[in-house]
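With one protein chain removed, the remaining protein chains of the complex are shown where they sit.
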Amino acid sequence: MKVRQPTLTSAIAMSSKTLTAAALLLLPTLALSGQTKVAEKVDRTAEAKADAVQEHVQIKVDKRTPAYWRVTFDNPPFNIFGPETIPQMEKVVAAIESDSNLRVVVFESDVPGFFLTHYNFTPPLAESTGLPSSPTGLHPLPDMLVRISKSPVVSIALIRGRATGVGSELALACDMRFASRQKAILSQWEVGAGLVPGGGPMARLPRLMGRGRALEVLLGSDDINGELAEEYGYVNRSFDDDKLDPFVEALATRISGFDRQAIADTKRLVDFASLPSDPEIAAGWDAFITSVQRPAAQKKVGRLMEMGLQKDPDVEARLGHYTQTLADE
Amino acid sequence: MKVRQPTLTSAIAMSSKTLTAAALLLLPTLALSGQTKVAEKVDRTAEAKADAVQEHVQIKVDKRTPAYWRVTFDNPPFNIFGPETIPQMEKVVAAIESDSNLRVVVFESDVPGFFLTHYNFTPPLAESTGLPSSPTGLHPLPDMLVRISKSPVVSIALIRGRATGVGSELALACDMRFASRQKAILSQWEVGAGLVPGGGPMARLPRLMGRGRALEVLLGSDDINGELAEEYGYVNRSFDDDKLDPFVEALATRISGFDRQAIADTKRLVDFASLPSDPEIAAGWDAFITSVQRPAAQKKVGRLMEMGLQKDPDVEARLGHYTQTLADE
Partner (left out) sequence: MKVRQPTLTSAIAMSSKTLTAAALLLLPTLALSGQTKVAEKVDRTAEAKADAVQEHVQIKVDKRTPAYWRVTFDNPPFNIFGPETIPQMEKVVAAIESDSNLRVVVFESDVPGFFLTHYNFTPPLAESTGLPSSPTGLHPLPDMLVRISKSPVVSIALIRGRATGVGSELALACDMRFASRQKAILSQWEVGAGLVPGGGPMARLPRLMGRGRALEVLLGSDDINGELAEEYGYVNRSFDDDKLDPFVEALATRISGFDRQAIADTKRLVDFASLPSDPEIAAGWDAFITSVQRPAAQKKVGRLMEMGLQKDPDVEARLGHYTQTLADE
């Protein structure tokens, strides 16, 4: 029998006292026996070990011109966002912040069916506890989202496939969002799993679409297609799938030719009128952290793992349906 | 000749000094001779006396499951909301607040053509002066609306028929609103009658649909049909009439299976980003109170009473048209 690195679940069971609050917040304890079995079967620990050696690149940056970059999420099969994604994403955000020629960045996905989806529930412990804290005091994940919003660089989310949880939150942190009418799904699924969303949608959605529709998205926790996302203002516009890329390409190219200072000064004043404060974002993250440790969330996420979360394409593709089955239990 | 209880109109004429400011606010003096005659003809006083004995139940609560209630307005023929409705409604709100199993409440109507409409202009005096004040210092009516918004329980307005004045304000206080495309009418008619709306729409509408459309709703004071209400974001969505009930039933059932704490924590953070403060709501109520005592409002409401307000189904059904006729006078 090989010696295994501690998984989150076993580590928490063995020595929860040694975990920092930050680590706990990210990582559901998932102490259900069923969940533990699932984690063992998948053997994520060994997989993560290999990743740590190879440093699997989940995010690609294509500098099309000095003024216009494309950032592509490429972590098949589902573009799950985990603690191992954070340092990679942080490098991208820091590069965006420090390049004085850059005007516009488009975020997109190379993984069919998924723009970017929920946080990884079975990461090896060390990947999360080793995360450096941000200068703002925010956890690195919401910190990066806030920095994207505040950057003088224009950010555009090109959404094809599922944008759930972190994926939706990244899209909401971008300056603009454009979606495929046929192939985009947006959702904040968290309440359906007993969680509170952590990446800012309680702050951003009501400012974008009004309280009523924001509460429907958050408390209904259901899948929103491209057409409804446009009607609600969840995205700027939805396009027929073959029209989406040309539109975003034209807009990004257009903006890339504009004056960087005029963009930055204009954006900063829009920020004043529309961005939540850092403490408001921090409060959302804290609420997520608290929620993920509650038995109700442990049980619901555990049940979803048993159903095939993070393994079964049907579960990942129809999250709104599977959280409904939890509600019916 | 029988001894009659004083009506609001005669009472104010006889002894306005003894009325508290709170009572005056609710009750237009309507000292026009035409108006007084109308009130006598209808003999609302005797009717109210009977109500006081029988305690006519205007609001029904159906506890479909421990987690999901339906609250139904049933005060034919128009679902007018009066001072006698307030204690009944307060009981319902208190029950919603104190039940620890409850997740979701749907507000709807059993009265064809009316969801819930404007405040009652001819109530007996005692029904209003006897109202207990709320702990927050708000008048009981806006206080209840604020409490519905802040409750950890999810509130959904299912709007079929007219939602005017208090009806629109209750819908706006709910977390979500869904309307019949064919059979819903929303309006804040008050400015058309020389009044300022008192239940919060100046605070809630601009946050929901932006300043321009909110000012059109409030200052145009006209009837808004289900289709326009959806386009403006006055409601989350409108559905073909036969699709409305199944949609709301499915959504309410879905949410009723979610974790109460996750709902409450998520909603509280949305509140921070989207709810007006209590003083802002209080200022709206005070403006209503002031407006209702002005001669312009007395005259306009008096004229509407002569035309058949609170009696003639056509006046109640086409309020936007009848306030137009006042404007043309």
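Going by the order they are written in, the chains are A and B; count residues from 1 in each one.
Note that in this section a residue touches a chain if its C-beta (ideal position, glycine included) is under 8 Å from a C-beta of that chain, and two chains touch if they have at least 3 such contacts.
Just so you know, these numbers come straight off a predicted model, no measurement behind them.
Screening B:158, B:218 or B:248 for touch with the missing chain picks out B:218. From the options A:217, A:263, A:281 or A:301, the residue with contact to the chain not on display is A:263. Only one of the listed residues, B:82, B:226 or B:284, touches the absent chain: B:284.
Touching the chain that is not shown, out of A:61, A:95, A:251 or A:315: A:251 (per the contact rule at the top).
Touching the chain that is not shown, out of B:123, B:140 or B:194: B:194 (per the contact rule at the top). Interface residues of chain B with the unshown chain, by the touch rule above, are 190-192, 194-197, 202-203, 205-207, 209-216, 218-222, 231, 276, 280, 283-284, 287, 290-291, 294, 296-297, 300, 324, 326-329. Where chain A meets the chain that is not shown, the touching residues are 154, 174-177, 207-209, 233, 235-237, 251, 253-259, 261-263, 265-267, 269-270, 272-275.
In this section, only the chains that are shown with their structure count from here on.
Distance between chain A and chain B, defined via averaged C-alpha coordinates, is recorded as 41 Å.
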